[in-house]
Structures are given as C-alpha cells and as structure tokens.
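Sharing a structure here in structure tokens format.
Here the complex is missing one protein chain, while the rest keep their positions.
Up next is chain A:
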Amino acid sequence: MNVATPFTTMTTSQTVDAPSTERILENLSHPVLALNAEGNIVYANSAAEASFGGWVIGLNIRDLFPGFAPASANVAEASSLVLVTKKDVAYDATLTPLGSAQFVLDLRLSTGPQQLTIVPDLDDLTGLAKRNMFMSHLTGAINRDDSASVAVHCLDLDRFKMVNDTLGHGIGDLLLKKVAERLTGACRKGDIVARLGGDEFVVLQHEVREPADAEKLAARIVDLVGRTYVLNGHTINIGVSVGVAMQGDFTQARDILRNGDLALYEAKRAGRGRYRVFEAGMDDLLHKRREMEIDLRRALALKQFELHYQPILDLSNDTVIGFEALLRWKHPVRGNVPPLDFIALAEENGLIVKIGEWVLRTACLEAASWSDGMIVAVNVSPLQFKADTLLETVASALEKSSLSAERLEIEITEGALLDDTDNVLQTLKALRELGVKISMDDFGTGYSSLSYLQKFPFSKIKIDRTFVASANADSEAILRAVAGLGTSLGMAITAEGVETAEQLARIRGERCTHVQGYLTGRPMAPEMISSFLARPKPHQ
C-alpha cells in the first residue's frame, strides 16, 4: 500500500512519462527524413533506413529520388509532391521547412495512382480479370515496397482445341469456366487469376518468399487442371503447361510476363503437362531459334537448299538402281546446316510442308534426267500427310517432270502412322494407285510395331543404321529377324549406313536386298551422278 501511493502520484504527471520525440519518430512505420539546404540527408528514422537500404544519412536526397527538384526545397511553406525511387517505387511526400534552411520530408507509399489504374475489366465467360487489369495488378504489386516478391505463372491448356473441335464450343466454354474455378481454388486470396484469351491464363502469385513457393503453386496447378472433368455427361481430360517467372530485379510488368512466356515455351517443348521456371539463357535460346526460323523461312526463296543423292545398291547384281534424295541447307553464314538441326524446327512451324514440296518437285525433275529405270527415293515428313496436299503434290511433281510413277519411292517413318492412321493409310493407298512405291524408313528405332507392316503393303523396309554399325549378336539377330520378316511379307530390305567391307559382307549373308552407305557411295551433288554411274562397278 505504502509503496503504491507515490507511484500513483507520479503517473498522474503528464510530462514525466511521455516518450521522447526521437523514440516516436523511430517507431513511425513510414519514412521520415530531414534535409539541409543542399538536400543532404541529416536525419533518417528507422523506417527510412529500412525502406532505402540502410545507412542513408550523408547521402543526397537525389541519390534516393533522382527526380527530386532542388526548386521544391525553396518553398516557405509545406508542399506535397510525388517522389519515385530508382526502383520505381512511388511515394506521396510532404516537404515542410523547419527554418534555418532545413526541411523535414514525410514519406508515405503511394497508393493513389496505382489503385486508380485498376479498372475492373472482366472476362464475360469466366469472370476473371482480362489482360489490362492483370497488368495493372502486376505493376502495382511490383511497385509495392515490401520484402515479399511476386511470381507470374503463364498457362496454356494442352489439347483444348481438340475438346472444342470434337465436343463443340459449348462444352469448350464450360470447360474454360471449370478451369477458371480450379485455378481460383488453387490460389490464395489476393492472388490474381486472369484469362488473356482463348485457352491462355495467367496467375499473379503474391508473397513469394522463396522460389519453392512459386514451384509449389505451379505443381498444384498442373495437378489440379490436369484432373478429369465431367461436363454434361462427357469425360474430359486436358493438361496444362506452365511457365513461371519470379519478380527478381525486374521493375517492369512486361519483362516478368515475357520471362513467364519464355518458360512456358520451354514447358511445352519439354512435352507439355508440366511447369518450367524461367532461367537466364532461355531468352538467348529462343532468340537463336527465332533467328534460325527467320533464315529458314527465306531459305527456299533464296535457293539455299540443295539435294544430294546417295546411291542405292541392289545386292543381287551389285548395280546401282537409283538414289535417295537428301536435303542440304547451304547457309551463307552458318555454312552447311545438318538436317538434324533444322528439320525439327521446320516441322514445328509447318515450313516442312513447303520445303517437302520443293524436295519432291526437284527430285522428280532431277531423276527424269537419269538413265532409264533409275529410281529416286524421297523422304516425306508426317506433317506433309497432315497437310492433306501430299497426293496432289506428288501427282503434280510427276506430271511436271514426266517421271514415271514407278521410279518414285516415298519414304515414310513410323511417325506418319502414329496419329490419324486411317487418313494416312488412305493417302498411302492413293499414292500406290498412282504407281508410286512406299517404303518404311528408319525401321527399328521407333515403336517398330509389326502392326504397321501389316496395315500397309510397303514395297521396302529400311533397317536403321544402328543395327548395321554394331557387330554384336543382338544387332545381328534383329537385322536377321527384320530381313526374314520382310522377305516373307514380300518386301525388299535396305540396310542403311554401310561403311565397311566387313559390314557389307555381313549384310549379304542376312537376306538384305539393298544397301546404302559410304562404302557403296556417298551422297553427291546432282552433277556428279553421270560420272559416278559411268565408272566401273565398285565393291564386287
């Protein structure tokens, strides 16, 4: 009791217990700076140091805000201004003169302009934000000055077009709504899900403390969106590819979005139904591919393609019966670009159809000048079957060159028979009715399904070079088996990639009917063919 009395008396005194001004300033949550006449910072509270990266006393105000105009410090009374840091963080500032040419600068994170730019702009179908609204949110999030960063997830649905094409747009729209619901469900409150159009979505993830946070959401999106849908009694399975970009040091929304798109591209290239996080170098890779694509697009017009011809040797009488046309790209800067480096790209962007057409026409014209009966074999990409113009192209190439159809051999790989088999088989039958021969190329490397051999009466099977090159028992067994199979199905058998006399001897023993390879003749320019045919028979 006695002790309490003086204590109570003391607390009633208002002045004694008030915290120091310094302490109040230090505990303010927004930055406060004091400046001298030159604009040098002479005082900074803790919030200021935390916001501007530590020890700022002694720096000039223009070090923090490059746009700070000295004129604004000449006023006699308090003024409001907007200051922007080097990192594009905007502050609403009040500059108050303290007398003696000193000023106090009171700073609050600018919320006004960013809030104003976010006008609701919603997608009618899904109710999600549209592009502009998303960009505003992203810009706002980047400029918000807190330690947590944001991540952007760019999404593309896999196989959505198929759903639209087979089940109709009504179901397609329902599906998009369901996808939107699942995405929203996977995200936290405050995250922004937007539809950029078609089957493209994008997610803005807030409070990403570490990359693992973003990867976790990306994995969840891939899982969730990829789960089966049931719509109007239809069971629907689609997938989603996701490209993730972290905020990093970027201050521009479009840079982050671009990185997300680059990562999405990589996710799709890696086989879809997965996510990829942006890495430095992805843009470089894409840049190179884009350059290659630009070059490839004009290569035809600039006549940079050439065909070389590799002899095909009939083993029954050791005579050359024709040539396989092989595509060469002579680039003025890149030099000789191997087909492996550009065919895949040409297939990806559809250029292969035009290039393939050129190959067919050129090969037929060339072959028409060869001595009678010489055949020409031409490779045809699976994409050319899909283009639905192959039959027409072949017929027209034969007609224009006056090459008889029996002298043209079309080589296809198993890939052509993988999708849409019925259509492809119809085209193959129509080609055969023209009189063209069809052979199965690279047999042994892909699925090597025997059912393909049963589905269509190929005139020839070409055994892949790997089985010729290795002299082990397994390869030999496979070579023998395929050759036996071909013989009993009435198909000719070509062994590819024969390089040594030993290999040739081995193949002769295995019922192969034809060989191709460096030993029996390297690919040659068209003008070399006549002299090659005129020389004495090699490799008896």
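Just so we're on the same page, a residue touches a chain if its C-beta (ideal position, glycine included) is under 8 Å from a C-beta of that chain, and two chains touch if they have at least 3 such contacts; residues count from 1.
Quick note on the criterion: contacts and distances are computed from a predicted model.
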Protein name, per the UniProt record, of whichever chain is missing from view ("BLUF domain-containing protein", "Transcriptional regulatory protein WalR", "Peptide ABC transporter ATP-binding protein" or "Anti-sigma factor RsiW"): "BLUF domain-containing protein"
Of A:P66, A:G168, A:G185 or A:G435, which residue touches the hidden chain? A:G185
Answer key for A:T228, A:N317, A:S371 or A:S488 versus the chain not shown reads A:T228
Please output the residues of chain A touching the missing chain, sorted low to high. 178, 181-182, 185, 223-224, 227-233, 235
